[in-house]
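Of the protein chains in this complex, one is absent; all others appear in place.
Chain naming follows the written order as A and B, and within any one chain the residues start at number 1.
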Amino acid sequence: MSADLTTARHASSDDPRVMLEEAVGVFAPIPPYPPRTEREAEFYTLGDGEMFINMGPQHPSTHGVLRVVLKIEGERVVDLDPVLGYLHRGVEKLCENADYHHTIAYTDPLEYVSALFNEWAPVMAFEKLMDVEVPRRAEYIRVLSGELNRIASHALFMGWMALDLGGLTPILWSFIERDEIVDMLASLTGQRMLFNYFRIGGVNGDLNHEFMSRLGAWMSKATSQIEANQALLNENEIFVRRMRGLGTLDREAAFRLCMTGPNIRASGVPLDMRRAHPYSVYPDLEFDIPTRQEGDCLARYLVRLDEVKQSIRIIDQCLHDMPDGPIMAKLPRLMRPRPGRAYAAVEGPRGQYATYAISDGTDQPFRMRIHDPSFVHLQAVGLLTSGNLIADTMAIMASLDPIMGGVDK
Amino acid sequence: MDSPSRTFERLTLPGKVIFTLVPILIALLAGLVMAIVLVGPFALDFLSANLPLVRFVVAATVVLLMTVPTAFLIIYMEMKVIALMNLRYGPDRVGPYGSLLSVVHGLKVLMKEDFTPTGADGIVFTWAPVVVYMASVMTLLVLPFAPGIFGVDMNIGLLYFFAMGGLGVVGLLMAGWSSFNKYSLIGGLRSAAQVVSYEIPLTLSVVGIVLLSGTLSLNKITLDQSGSLFDWYVFKQPLAFLIFMIAATAEANRTPFDLTEADSEIVAGFATEYSGMRFGFFFFAEYVNVFIVSGLAVALFMGGWNAPFDWPFPIVAQPDLAGMGVGLLLAIGLIPPLAILLLAMPFYLLNTGLRFWQALVIGFVLFNVVAVAALLGFAFISFDWVVGLLWFLMKTYGFVFLFVWMRGTLPRVRIDQLMGFAWKWLLPAALLNLFVTALAIVLVTTPR
Partner (left out) sequence: MDRALKRRLEARFGDRLLGPIRQRHDETEIRVAPGDVPEVMRALHDEPEFRFEALMDLCGVDTGSVMQTVYHLWSETTPDWLRVVADGLSRDDPRVPSVTFLWKGAEWQEREAYDMFGIAFEGNRDLRRIYMPPDYTSFPLRKDFFLPDDAARSPGGGVRHIEQAHAPSNATVDAQVRKAPTS
């Protein structure tokens, strides 16, 4: 069918009527150039009764500027092809041309929902390059603020999840929590969203009174507040029925798709960088790694709920064990690490945030690879969605929780 | 150039328009007066001879006009109630507590550009909102608001109601197909599948009531429920009520069954390409539908305009105003100023900060409040249709609130769950209800 249209388009391009139709997009096939790969050729060939529907880059539920081309047959999604790059900023290239300290400001806005983890990974990689010993107090502050950011991110996830399923209220309820945490972090770091707080060798500022009082007030009601918000969805029959058994990933498939974070833990793999490859002061802290065996959207949702509780536990321990001492290691202003390579990964709310840095002895990283979990997870949408309905596409995409700022680096 | 035309030239544009229009208006007015004087008596005779026709025209006009404030009210209610459930403020700028926001919405919709996308089927595209809107307005005709206050007392009222409700889907399908947009197409087809599927349990659920009351006329069904609270059909047909409410939600395309305009999936469904007043018609129709469905639920199950308990005060006879003679004129002339003064005095005397005119303004406002309250109270105890209307509207808006509440709480179901629920659960349940009702009627009424 599309082949006919293509030939018609080329054969009679001097016919003004056809040209007009082409101009208004009546017969313009997607894409307007010959397919470049096997997969693209397969995708852009329509079977009987199939049609393309284009979601995004302006669409209510794509979590940013993502374009997804769906091939549908009635309500059923046959295949889909995500098209990225609408938010691409070339951060890796920018970092190669920036001072080691400057890179933090570039990586920070990559994933704007949980910015601290995108600072943490490069900072850890540079510390490895330079053999810096980070003061314990700084590590505790990093863990504390990181876990707070994780809760804020998961709170937003729950709201978005419900919004993509058509529920209006939960997102505004979860914003209560997120706002409180974000304000709290603002009093610590000076910024609400893009904190720019971690430094190579420590953190930017010590805990202050305002942060501590806000944190104390929030901690006293956090558990009950979170549970109240979650009851809105967990006990909702429609919500649970739509999520259960949808987009199931088993253990092997999760590894094959390079999943990390809550998405792989929902498939029964206790792969958590905080335990699998310990960093910072996590070996000293006591917490569980919640896992689920089902691997469906509901499991991915519930794993995140359990994680929030564990995060509160960690924050509690951090507050009890917080040592005194400096918050920055002694470092020269201008850093020239010895030539070498370092890889550092942290466990963020979406999975593994990692940085692979190569130093060539100058004050700029020679190569800085930023690994973002959203990017890896988003490609699973196509595999999980095939055969499901259009509405399930949104549910699956929301349950994988990609943030487009991180996907399009 | 002579002077009159020069004078005309000097006028501004509005001046020219007025200058041209005034003579035409005067001529028209004169013609109207002449027509009334000359043809009036015959016309009156004709109208009084065809009273049902007049009644129908009046009812149709009133119903058409009624939809606008109804939709405005429900839109405002939805905005405010959902905002409060979401812990937001909601509208709070235009009018007291933002209550005029929906009016502003209406004006905005009127002023926006009304464009037709390239490639759309122009005629079908234009008529689709009209069909949707008219289908919902026409159903209002048979809704019994109060004793004597209904458009037409059709003896097939219920059937007409469902027929008109089914007509709306034609408009949605037209909109979806003609928009030249895949989202719209999917939305239109979804609505066709959904509404057609849910018509069946919806209709079957009320057959039990038809069996009990022996009529299809909504007015008679309402009259059947008069008496005590327990004469309402909701107590005789609880299962039917449940089925009806679920199916009616789907029929009105409300959350959790609002798949036709699922914004997270297909942008705005059939209405994606619509703008301006055409979109406004869809919007209005949706909210009028909510009102209609609630009204039908009230009329069928909740006793319509019947009060849940007997009004303790006897209805007084209407006062003999004509018998008061000149006293009436005196009362109309004297009572308001005196009352205003009386009401203003306490404020003036007790609050030294107030000027006299300020106190008078307060008195005037208070007098108006008191007078309106008195009039309403008088109407309430004098005319049974006022009582009926109040009860009907109270119950109906109760149901509207229920729909809004559901929208604020529930996520959306999936299309296969929606269809499966209709065919696997609602339809058998409706049939069971019908069977049990019929069996009960046979057992009770058949003489042994």
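One rule holds for everything that comes next: a contact is a pair of C-beta atoms (placed from the backbone, for glycine too) under 8 Å apart; a residue touches a chain by one contact, two chains touch by 3 or more.
Just so we're clear, the structure is a prediction, and the values are computed from it rather than from any experiment.
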Displayed chains contacted by the hidden chain, counting the whole assembly = A
Where A:L46, A:I176, A:L194 or A:A276 are the choices, the one touching the absent chain is A:A276
Residue of A:L110, A:I141, A:L233 or A:V376 in touch with the missing chain, whole complex considered = A:V376
Which of A:R36, A:H209 or A:H320 touches the missing chain? It is A:R36
Residues of chain A in contact with the chain that isn't shown?
-> 31, 33, 36-40, 84-85, 88, 90, 92-94, 96-99, 102, 128, 255-260, 271, 276-277, 334, 336, 339-343, 345, 352, 354, 356, 358-364, 366-367, 369, 371, 375-376, 378-380, 383, 408-409
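Here is the rule we use: only the chains that are shown with their structure count from here on.
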Once you find the CA centre of chain A and the CA centre of chain B, what distance in Å lies between them?
-> 47
Quick one: in the complex, what on chain A touches chain B?
-> 24-26, 51-54, 59-61, 75, 162-169, 172-173, 176, 232-233, 236, 238-239, 241-242, 389-394
Chain B to chain A touching residues, read off their complex | 82, 85-88, 118-119, 182-183, 186, 190, 255-256, 258-259, 262-267, 407-417
